[in-house]
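Below is one structure. I have some questions about it.
Right, chain A next:
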Amino acid sequence: MSKLTLKANPAVVAVLLLVLLWPAAARSEEAWLAVFEQTCSKTSEAMTLSVAELNALIEKCGELQKIIETQDESTRKVYLKRLQMCRNLYAYMLEHKKGGQASK
Partner candidate 1 sequence: MKRIVLVCLILLCGASLLWGAGGTKKRKPLPHEFGSVLISNYSRQAGLAPVQFDHWVHRKNYTCRVCHVDVGFGMTANSTKIRAVDNAKGYFCGTCHNGTATFGSTRIFASCATSYTREDYQRCVKCHALEKDPAREEAFYHFLERMPRETFGNGINWEKAEEDGLLKLVDNLDGVSFKKASMKVEGDFALKGKVEGMPEIIFSHAKHTVWNGCELCHPEIFMGIKKGSTKYSMIELFDGKYCGVCHDKVAFPQTDCKRCHSKQAQG
Partner candidate 2 sequence: MGSGDLVACLKRRTPLRHLVPALLLVLLVSSGGSALDHEELANVLKSMPPNGPLWRYGNVVMRSTTKKAGMAPVLFVHWSHRTRYTCRVCHMELGFSMKQGGTGITRNQYLAGNFCGACHNGEVAFSVKDGPQPQCKRCHLEDTRALQKAFDEFAQELPFATFGNGIDWSAALKEGMVSPVNSIGTDPPIKLAAKLKQPLKLGTSSPRSDVDFSHQDHYEELDCSNCHPDIFNIKKKSTEDFTMDSNIYGNFCGACHMKVAFPMNDCKRCHKSMSSQQY
């Protein structure tokens, strides 16, 4: 049966491949968005995170930055700004924790 399909039409094959690969492409775009969400949704609890966690988050931000820079202009504009705010807050908290001084 499959032999028949393959022989039948290369166009069909192309379409099939596209259909199979398309969600993967979409998934990879959504993938970084999901990572972005995971990373930057912790800003409201930044005060309670440990130095190690903050370091990990900042590293993740660095990776995200590389991915975002490959996106189109509009996405870049928006997400780089959001990433910057998110990353800077973590860096700020890290500095505070490393400094070891109370904020009051």
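One rule holds in what follows: contacts are C-beta pairs under 8 Å (C-beta built on N, C-alpha and C of every residue); 3 or more make two chains touch, one makes a residue touch a chain; residues count from 1.
In picking the candidates, the idea was that all candidates are chains of the complex that A comes from, given by their letters.
What you see is a predicted model; the values in this text were computed from it and never measured.
Note on chain A: across the options 1 or 2, its touching candidate in this complex is 1.
The touching residues of chain A, when paired with candidate 1 in their complex, are 37, 40-48, 73-75, 77-79, 81-82, 85-86, 88-89, 91-92, 95-96, 99, 101, 103-104.
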